[in-house]
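All protein chains but one are shown in place.
So, subunit A:
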(Lines give C-alpha, C1' and ligand atoms only; values in the text may rest on other atoms or scores of the structure.)
Protein backbone atom coordinates (compact mmCIF):
# COMPACT_ATOMS: atom_id res chain seq x y z
CA UNK A 1 0.00 0.00 0.00
CA UNK A 2 1.35 3.42 -0.88
CA UNK A 3 1.63 5.95 1.95
CA UNK A 4 -1.25 8.38 2.29
CA UNK A 5 -2.35 11.35 4.34
CA UNK A 6 -5.44 11.30 6.48
CA UNK A 7 -7.79 14.09 7.55
CA UNK A 8 -10.89 13.86 9.67
CA UNK A 9 -13.44 16.13 7.97
CA UNK A 10 -14.99 18.84 10.12
CA UNK A 11 -17.79 19.91 7.79
CA UNK A 12 -19.33 18.87 4.47
CA UNK A 13 -18.25 21.87 2.40
CA UNK A 14 -14.60 21.79 3.36
CA UNK A 15 -14.47 18.03 2.80
CA UNK A 16 -15.94 18.53 -0.68
CA UNK A 17 -13.49 21.37 -1.39
CA UNK A 18 -10.50 19.29 -0.30
CA UNK A 19 -11.37 16.25 -2.42
CA UNK A 20 -12.52 18.34 -5.39
CA UNK A 21 -9.16 20.13 -5.39
CA UNK A 22 -7.04 16.98 -5.24
CA UNK A 23 -7.52 14.34 -7.94
CA UNK A 24 -5.75 11.75 -5.78
CA UNK A 25 -7.89 12.34 -2.69
CA UNK A 26 -10.74 10.10 -1.71
CA UNK A 27 -13.57 10.22 0.80
CA UNK A 28 -13.43 7.56 3.52
CA UNK A 29 -16.59 6.46 5.33
CA UNK A 30 -16.93 3.00 6.89
CA UNK A 31 -14.06 1.79 4.75
CA UNK A 32 -15.21 -1.83 4.48
CA UNK A 33 -14.74 -1.70 0.71
CA UNK A 34 -12.14 1.07 0.28
CA UNK A 35 -9.69 -0.21 2.91
CA UNK A 36 -9.92 -3.65 1.37
CA UNK A 37 -9.23 -2.19 -2.08
CA UNK A 38 -6.24 -0.27 -0.76
CA UNK A 39 -4.84 -3.53 0.62
CA UNK A 40 -5.46 -5.28 -2.68
CA UNK A 41 -3.89 -2.48 -4.71
CA UNK A 42 -7.17 -1.75 -6.49
CA UNK A 43 -7.38 1.76 -5.00
CA UNK A 44 -4.44 3.98 -4.12
CA UNK A 45 -5.51 7.40 -2.86
CA UNK A 46 -2.83 9.77 -1.57
CA UNK A 47 -5.24 11.46 0.81
CA UNK A 48 -8.21 10.11 2.73
CA UNK A 49 -10.80 12.61 3.91
CA UNK A 50 -12.75 10.82 6.62
CA UNK A 51 -16.41 11.84 6.42
CA UNK A 52 -17.72 9.09 8.69
CA UNK A 53 -18.12 11.44 11.67
CA UNK A 54 -19.85 14.28 9.88
CA UNK A 55 -23.38 14.90 11.21
CA UNK A 56 -24.99 12.95 8.34
CA UNK A 57 -26.20 10.09 10.51
CA UNK A 58 -29.84 11.04 10.96
CA UNK A 59 -32.95 9.27 9.66
CA UNK A 60 -35.77 11.80 9.47
CA UNK A 61 -39.37 11.62 8.35
CA UNK A 62 -40.21 14.20 5.68
CA UNK A 63 -43.33 16.42 5.63
CA UNK A 64 -44.67 14.54 2.57
CA UNK A 65 -44.50 11.22 4.44
CA UNK A 66 -41.19 10.21 2.89
CA UNK A 67 -37.91 9.50 4.61
CA UNK A 68 -34.51 11.16 4.49
CA UNK A 69 -31.62 8.83 5.27
CA UNK A 70 -28.28 10.41 6.11
CA UNK A 71 -25.23 9.29 4.17
CA UNK A 72 -23.38 8.19 7.31
CA UNK A 73 -26.21 6.12 8.83
CA UNK A 74 -24.84 2.66 9.51
CA UNK A 75 -26.45 -0.17 7.59
CA UNK A 76 -27.36 -1.96 10.83
CA UNK A 77 -29.06 1.13 12.24
CA UNK A 78 -30.99 1.74 9.04
CA UNK A 79 -32.20 -1.86 8.85
CA UNK A 80 -33.37 -1.66 12.47
CA UNK A 81 -34.98 1.78 12.21
CA UNK A 82 -38.65 1.66 13.26
CA UNK A 83 -39.94 3.60 10.26
CA UNK A 84 -37.93 1.55 7.79
CA UNK A 85 -39.14 -1.72 9.31
CA UNK A 86 -42.76 -0.60 9.33
CA UNK A 87 -43.06 1.34 6.07
CA UNK A 88 -40.12 0.24 3.91
CA UNK A 89 -39.67 -3.41 4.99
CA UNK A 90 -38.13 -4.25 1.61
CA UNK A 91 -35.23 -1.95 2.51
CA UNK A 92 -34.71 -3.60 5.91
CA UNK A 93 -34.78 -7.01 4.25
CA UNK A 94 -32.28 -5.98 1.59
CA UNK A 95 -29.87 -4.54 4.15
CA UNK A 96 -30.13 -7.55 6.45
CA UNK A 97 -29.46 -9.93 3.58
CA UNK A 98 -26.08 -8.31 2.97
CA UNK A 99 -22.72 -8.90 4.65
CA UNK A 100 -22.33 -9.69 8.37
CA UNK A 101 -23.28 -8.01 11.62
CA UNK A 102 -19.74 -6.68 11.99
CA UNK A 103 -19.72 -5.12 8.52
CA UNK A 104 -23.23 -3.67 8.76
CA UNK A 105 -22.18 -1.92 12.00
CA UNK A 106 -19.55 0.00 10.04
CA UNK A 107 -20.85 0.27 6.47
CA UNK A 108 -22.73 3.47 5.68
CA UNK A 109 -25.61 4.40 3.38
CA UNK A 110 -23.40 6.29 0.93
CA UNK A 111 -20.60 3.75 1.14
CA UNK A 112 -23.04 0.96 0.36
CA UNK A 113 -24.28 2.85 -2.71
CA UNK A 114 -20.72 3.50 -3.88
CA UNK A 115 -19.23 0.09 -3.18
CA UNK A 116 -17.61 -1.41 -6.23
CA UNK A 117 -18.20 -4.64 -8.07
CA UNK A 118 -17.06 -7.92 -6.57
CA UNK A 119 -16.00 -9.18 -10.02
CA UNK A 120 -13.03 -11.38 -9.12
CA UNK A 121 -10.97 -9.98 -11.99
CA UNK A 122 -11.59 -6.38 -10.89
CA UNK A 123 -10.27 -7.29 -7.44
CA UNK A 124 -7.23 -9.16 -8.78
CA UNK A 125 -4.63 -6.64 -9.96
CA UNK A 126 -2.72 -9.33 -11.87
CA UNK A 127 -5.53 -9.65 -14.43
CA UNK A 128 -6.62 -7.18 -17.13
CA UNK A 129 -9.77 -5.24 -16.23
CA UNK A 130 -11.32 -2.27 -18.03
CA UNK A 131 -13.04 -1.09 -14.87
CA UNK A 132 -9.81 -0.99 -12.89
CA UNK A 133 -7.51 -0.01 -15.75
CA UNK A 134 -9.38 1.25 -18.81
CA UNK A 135 -8.16 -0.18 -22.07
CA UNK A 136 -6.54 -3.31 -20.67
CA UNK A 137 -9.40 -5.65 -21.57
CA UNK A 138 -12.02 -7.69 -19.74
CA UNK A 139 -10.90 -10.95 -18.16
CA UNK A 140 -14.44 -11.95 -17.21
CA UNK A 141 -15.55 -12.32 -20.82
CA UNK A 142 -14.60 -15.91 -21.50
CA UNK A 143 -13.89 -16.42 -17.81
CA UNK A 144 -15.84 -17.13 -14.62
CA UNK A 145 -19.14 -15.29 -14.97
CA UNK A 146 -21.53 -16.77 -12.45
CA UNK A 147 -21.78 -13.37 -10.75
CA UNK A 148 -21.86 -11.34 -13.95
CA UNK A 149 -24.38 -9.45 -16.02
CA UNK A 150 -27.13 -10.71 -18.28
CA UNK A 151 -28.59 -7.25 -18.98
CA UNK A 152 -27.05 -3.98 -20.17
CA UNK A 153 -23.43 -5.16 -20.35
CA UNK A 154 -20.92 -4.12 -22.99
CA UNK A 155 -17.97 -5.69 -24.76
CA UNK A 156 -15.81 -3.77 -22.28
CA UNK A 157 -17.32 -4.88 -18.99
CA UNK A 158 -19.81 -7.48 -17.74
CA UNK A 159 -19.51 -6.72 -14.02
CA UNK A 160 -22.57 -6.26 -11.78
CA UNK A 161 -23.23 -3.86 -8.95
CA UNK A 162 -23.07 -5.84 -5.69
CA UNK A 163 -25.37 -3.86 -3.39
CA UNK A 164 -28.63 -5.23 -2.02
CA UNK A 165 -29.61 -1.93 -0.41
CA UNK A 166 -29.34 -0.06 -3.71
CA UNK A 167 -31.67 -2.54 -5.41
CA UNK A 168 -34.36 -1.86 -2.82
CA UNK A 169 -33.78 1.90 -2.96
CA UNK A 170 -34.04 1.78 -6.76
CA UNK A 171 -37.40 -0.01 -6.55
CA UNK A 172 -38.51 2.53 -3.93
CA UNK A 173 -37.76 5.49 -6.24
CA UNK A 174 -34.99 6.75 -3.98
CA UNK A 175 -33.28 10.04 -4.74
CA UNK A 176 -29.59 10.60 -3.97
CA UNK A 177 -28.75 14.02 -2.55
CA UNK A 178 -25.27 15.13 -3.57
CA UNK A 179 -23.15 18.08 -2.45
CA UNK A 180 -20.59 19.46 -4.84
CA UNK A 181 -18.57 22.66 -4.94
CA UNK A 182 -21.51 24.17 -6.87
CA UNK A 183 -24.13 23.24 -4.29
CA UNK A 184 -26.67 20.45 -3.88
CA UNK A 185 -28.28 18.38 -6.58
CA UNK A 186 -30.73 15.51 -6.48
CA UNK A 187 -30.27 12.42 -8.63
CA UNK A 188 -32.91 9.66 -8.85
CA UNK A 189 -31.34 6.27 -8.19
CA UNK A 190 -32.58 5.16 -11.60
CA UNK A 191 -30.19 7.75 -13.10
CA UNK A 192 -27.42 7.50 -10.51
CA UNK A 193 -25.62 4.44 -11.84
CA UNK A 194 -24.19 4.10 -15.34
CA UNK A 195 -24.19 1.16 -17.68
CA UNK A 196 -20.60 0.20 -18.52
CA UNK A 197 -20.50 1.17 -22.22
CA UNK A 198 -16.92 2.08 -23.08
CA UNK A 199 -16.28 3.70 -19.67
CA UNK A 200 -16.77 0.90 -17.15
CA UNK A 201 -14.34 2.65 -14.80
CA UNK A 202 -17.18 5.05 -13.99
CA UNK A 203 -19.82 3.35 -11.85
CA UNK A 204 -22.00 6.41 -11.31
CA UNK A 205 -22.70 9.85 -12.75
CA UNK A 206 -20.87 11.49 -9.82
CA UNK A 207 -17.87 13.72 -10.51
CA UNK A 208 -14.70 13.58 -8.42
CA UNK A 209 -15.34 15.49 -5.20
CA UNK A 210 -19.13 15.01 -5.21
CA UNK A 211 -20.25 13.85 -1.78
CA UNK A 212 -23.44 11.91 -1.23
CA UNK A 213 -25.12 13.46 1.81
CA UNK A 214 -28.47 11.62 1.93
CA UNK A 215 -30.95 9.39 0.18
CA UNK A 216 -34.60 10.38 0.17
CA UNK A 217 -37.44 7.92 -0.25
CA UNK A 218 -40.92 9.09 -1.28
CA UNK A 219 -43.86 7.75 0.76
CA UNK A 220 -44.83 4.23 -0.28
CA UNK A 221 -48.27 3.66 -1.84
CA UNK A 222 -51.02 2.83 0.65
CA UNK A 223 -51.83 -0.84 1.01
CA UNK A 224 -48.76 -2.10 -0.82
CA UNK A 225 -47.04 -5.44 -0.29
CA UNK A 226 -43.30 -5.67 -0.77
CA UNK A 227 -40.45 -8.14 -0.56
CA UNK A 228 -36.76 -8.52 -1.19
CA UNK A 229 -35.67 -11.98 -2.22
CA UNK A 230 -32.04 -12.90 -2.69
CA UNK A 231 -30.77 -16.05 -4.36
CA UNK A 232 -27.22 -16.91 -3.40
CA UNK A 233 -24.79 -19.79 -3.25
CA UNK A 234 -24.87 -20.15 0.52
CA UNK A 235 -27.54 -19.28 3.04
CA UNK A 236 -25.84 -16.24 4.55
CA UNK A 237 -22.99 -13.74 4.06
CA UNK A 238 -22.84 -14.08 0.27
CA UNK A 239 -23.47 -11.77 -2.67
CA UNK A 240 -26.55 -12.27 -4.80
CA UNK A 241 -26.53 -14.44 -7.87
CA UNK A 242 -29.90 -12.82 -8.52
CA UNK A 243 -32.11 -10.69 -6.31
CA UNK A 244 -35.57 -9.19 -6.70
CA UNK A 245 -37.04 -6.17 -4.92
CA UNK A 246 -40.73 -5.89 -5.64
CA UNK A 247 -43.72 -3.95 -4.38
CA UNK A 248 -47.30 -4.44 -5.56
CA UNK A 249 -50.58 -2.77 -4.77
CA UNK A 250 -53.56 -4.86 -5.77
CA UNK A 251 -57.11 -3.57 -6.27
CA UNK A 252 -60.33 -5.56 -6.58
CA UNK A 253 -59.43 -7.23 -9.85
CA UNK A 254 -56.09 -5.90 -11.00
CA UNK A 255 -52.66 -4.69 -9.97
CA UNK A 256 -52.82 -0.94 -9.44
CA UNK A 257 -49.14 -0.20 -8.84
CA UNK A 258 -45.90 -2.11 -9.28
CA UNK A 259 -42.27 -1.25 -8.59
CA UNK A 260 -39.63 -3.84 -9.35
CA UNK A 261 -35.83 -3.84 -9.39
CA UNK A 262 -33.35 -6.65 -9.99
CA UNK A 263 -29.92 -7.20 -8.45
CA UNK A 264 -26.99 -9.32 -9.56
CA UNK A 265 -27.92 -9.03 -13.23
CA UNK A 266 -26.46 -5.73 -14.44
CA UNK A 267 -23.85 -3.01 -13.96
CA UNK A 268 -26.47 -1.14 -11.99
CA UNK A 269 -29.50 -2.08 -9.91
CA UNK A 270 -31.91 -2.87 -12.73
CA UNK A 271 -35.26 -1.12 -12.57
CA UNK A 272 -37.63 -3.54 -14.31
CA UNK A 273 -39.83 -0.98 -16.05
CA UNK A 274 -40.91 -3.41 -18.77
CA UNK A 275 -42.19 -5.85 -16.16
CA UNK A 276 -43.93 -3.00 -14.33
CA UNK A 277 -45.73 -1.96 -17.54
CA UNK A 278 -47.12 -5.47 -17.92
CA UNK A 279 -48.14 -5.72 -14.28
CA UNK A 280 -50.04 -2.46 -13.84
CA UNK A 281 -53.65 -2.90 -14.91
CA UNK A 282 -53.36 -6.67 -15.26
CA UNK A 283 -55.00 -9.26 -13.04
CA UNK A 284 -52.71 -10.85 -10.43
CA UNK A 285 -52.42 -14.21 -12.18
CA UNK A 286 -49.71 -16.68 -13.14
CA UNK A 287 -50.00 -15.56 -16.75
CA UNK A 288 -49.36 -11.96 -15.75
CA UNK A 289 -46.29 -12.81 -13.65
CA UNK A 290 -44.83 -14.92 -16.45
CA UNK A 291 -45.52 -12.25 -19.05
CA UNK A 292 -43.98 -9.54 -16.86
CA UNK A 293 -40.84 -11.57 -16.25
CA UNK A 294 -40.57 -12.52 -19.92
CA UNK A 295 -40.95 -8.90 -20.99
CA UNK A 296 -38.08 -7.78 -18.76
CA UNK A 297 -35.78 -10.62 -19.71
CA UNK A 298 -36.46 -10.46 -23.45
CA UNK A 299 -33.36 -8.32 -23.94
CA UNK A 300 -31.14 -10.54 -21.79
CA UNK A 301 -27.79 -11.41 -23.33
CA UNK A 302 -26.18 -14.00 -21.10
CA UNK A 303 -22.56 -15.01 -21.38
CA UNK A 304 -21.30 -18.53 -21.94
CA UNK A 305 -21.52 -19.84 -18.38
CA UNK A 306 -24.30 -17.71 -16.93
CA UNK A 307 -27.21 -18.61 -19.22
CA UNK A 308 -28.96 -20.11 -16.20
CA UNK A 309 -29.43 -16.64 -14.73
CA UNK A 310 -32.03 -15.73 -17.35
CA UNK A 311 -34.37 -18.55 -16.37
CA UNK A 312 -33.49 -18.10 -12.71
CA UNK A 313 -34.34 -14.40 -12.76
CA UNK A 314 -37.59 -15.10 -14.61
CA UNK A 315 -38.64 -17.71 -12.07
CA UNK A 316 -37.61 -15.75 -8.99
CA UNK A 317 -39.40 -12.64 -10.21
CA UNK A 318 -42.59 -14.60 -10.94
CA UNK A 319 -42.34 -16.32 -7.58
CA UNK A 320 -41.94 -13.06 -5.66
CA UNK A 321 -44.91 -11.51 -7.48
CA UNK A 322 -47.01 -14.59 -6.73
CA UNK A 323 -46.07 -14.43 -3.02
CA UNK A 324 -46.99 -10.76 -2.81
CA UNK A 325 -50.37 -11.35 -4.44
CA UNK A 326 -51.07 -14.27 -2.08
CA UNK A 327 -50.11 -12.12 0.87
CA UNK A 328 -52.45 -9.38 -0.34
CA UNK A 329 -55.34 -11.86 -0.57
CA UNK A 330 -54.96 -13.03 3.02
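Here are a few things to note about the model shown:
Here is the rule we use: a contact is a pair of C-beta atoms (placed from the backbone, for glycine too) under 8 Å apart; a residue touches a chain by one contact, two chains touch by 3 or more; residues count from 1.
Basically, contacts and distances are computed from a predicted model.
The unshown chain of the complex is recorded in UniProt as "2Fe-2S iron-sulfur cluster-binding protein", chosen from "Phosphate transport system permease protein PstA", "Ca-activated chloride channel family protein", "Protein FixA" or "2Fe-2S iron-sulfur cluster-binding protein". Residue in contact with the omitted chain (choice from A:39, A:146 or A:185): A:39. Looking at A:76, A:139, A:249 or A:288, the residue that reaches the missing chain in the full complex is A:76. Subunit A meets the missing chain through residues 1-6, 8, 28, 30-32, 35-36, 38-39, 46, 48, 50, 52, 76, 79-80, 85-86, 89, 92-93, 96-97, 99-103, 105-106, 236-237.
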